[in-house]
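With one protein chain withheld, the remaining protein chains of the complex are depicted in position.
After this line comes chain A, so read on.
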């Protein structure tokens, strides 16, 4: 009797994201080279990963079989997908039936955006978080009465366009809380495509070569007829222009200033020493004057433990004042030391990314993809 051969299955980035959000256990065999793996990998609370480069498996996969759990789903991952298919096929030949590969590899993983509803707004309307899970970037869409505003738009603009369309909303505003250094902003392009207004803090825009609306404290930005106010709060420190947004008196979009388990780093424009005082002032004085009940919605997360229920990345400001180590460094000198010394390495291609966001260089789509490979590295964590 012959049995049907097991077909090699692909798992998409969207399917993998849902598994991580649902805390489903998964075993990952990452076959990229050791350096790429150590630099950046798929993380989740229930994910167990090992790294064996595919070029060590050219003569067979016996060495992997003994390291794999007996009856758990296995996902093989590489940069683009070719090598993971090559390895997964060999595993299937060895009678492993529960093996799949990541469709599009880490490139697709880097670009996947998952929308998560954060909550409803007082006068109708909703706010959504877009989780770029592979890179740890977060965007937001505020929808009210047929209009939408998008904050910290990522490069994958069609995702936002489609989402607005599905929700019968016209995109009126795109806003960047600061000039990003870890990823290419889609804000200006999306504004051009949809006729929306693009907003950027003027202090971050010294060198930009395009027109924009000034995101300043007196700027009045509304979405929908119900006047969902977006109130800018000048909060420098990660960059000199960094501006937070208060939406509907309830949500504090903190950009790269304050995260759930960490705080922003002041050095990506080469001015750590100058900006550390601003960062201190924003976190220890400016934000302290705000309501403790505001829900902080940052522009990044760095660890999978920052992903809450259903993939949400959010926390009450008052809770962060108790739990976030970066808000609990009482000594000035120690604070200065923490945010200027022993910082993680900078994001991949961060200088070129800043130039791109200023409009000074215009890389091709493929080049932009390459520039964004890797984690965001915008935070100062405590370990």
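Please note the rule applied: a residue touches a chain if its C-beta (ideal position, glycine included) is under 8 Å from a C-beta of that chain, and two chains touch if they have at least 3 such contacts; residues count from 1.
By definition in this document, contacts and distances are computed from a predicted model.
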(message) Name the omitted chain as UniProt records it, choosing among "TusA-related sulfurtransferase", "histidine kinase", "ABC transporter ATP-binding protein" or "Aminopeptidase".
(response) "TusA-related sulfurtransferase"
(message) Touch as defined at the start, partner being the missing chain; which of A:25, A:82, A:310 or A:344 qualifies?
(response) A:82
(request) Identify the residues of chain A touching the omitted chain, counting contacts across the whole complex. (result) 32-36, 53-56, 58, 78-80, 82-83, 86
